[in-house]
Structures are given as structure tokens and as C-alpha cells.
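Every protein chain of the complex appears in place save one, which is left out.
Right, chain A next:
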């Protein structure tokens, strides 16, 4: 949960860069306009999340997935985003798969070492793998230690 209200803002520098990239060169965006777009982006996230969550709930699922987000875009009449989103997801998945293969190879190496000492560690690794699918940012953590 967000501790402070400003935690629900997106970083201004990044928002400004995205705006600049979208507009023709040399357009001057007023500070007020930048702030408003940034707030609009936060509201967009909440609106999309709420729509996507409705689809997940209808299907009796607790976890939001890619299909829910795409369905939300359609519901919000942002169909124009769907094709670029599908393409981006494709690239992202490929990228993740590459990373996963690398980390799996490392895990196998690690297992070989630990195997003789303790059988239980393999079960832990398997549990970790499930967690990784839920939560992307924790992925690299356990490899850092060795």
C-alpha cells in the first residue's frame, strides 16, 4: 500500500520525456500541462486496473493477467493500444525467457554443489520458481549471493 499520497505519482522526469517524444520537436509544454498529464496517467492506471480486475473477478481469478489488461483496454475504448501492447508483450516475454534460461542454468550449477549437502534445498528452489512468476522484481535476488 502507498504510504504517502505522492507515492501514487509517476516520476515527472520520465513523464516529461515521454511527452517530449510524442510531440513534434520544439513544442513547449507548460508546467501545469505536464502536471495534469502526470495526474491523468495515475488515474489511467487506476481505471485500467479496476476494469481489468472486473474481468478477473468475473472469471473467479485472484491474479490479474495480460488478458485482463487487454480486455480492459477494449472496454475503455483504447483499442488503438491493443496491437502495440500485444507486440510489446511478445518482445518482453522473449526477453524474460532468455533471462530465465540463464538463471535456470545457474540454478542447476548451484544445485550440483548443494545437492550432496542437503536435499531440502532443491525443494526450496522449486518454491522460489513459483514465486518468481508472481513477482518480477525479486527474480535476480537469490543468484546475487554466490
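We adopt the following convention: contacts are C-beta pairs under 8 Å (C-beta built on N, C-alpha and C of every residue); 3 or more make two chains touch, one makes a residue touch a chain; residues count from 1.
Criterion: contacts and distances are computed from a predicted model.
The chain not displayed here is annotated in its UniProt record as "Chromatin accessibility complex protein 1", chosen from "Casein kinase II subunit beta", "Probable cytosolic iron-sulfur protein assembly protein 1", "Diphthamide biosynthesis protein 3" or "Chromatin accessibility complex protein 1". Although one chain is not shown, part of chain A still touches it, namely residues 1-2, 7-8, 10-11, 14-15, 17-19, 21-24, 26-30, 32-33, 36-37, 39-50, 52-53, 57, 62-66, 68-70, 73, 76-78, 80-81, 84-85, 88-89, 91-93, 95-96, 98-99, 102, 133-137, 139-141, 143-144.
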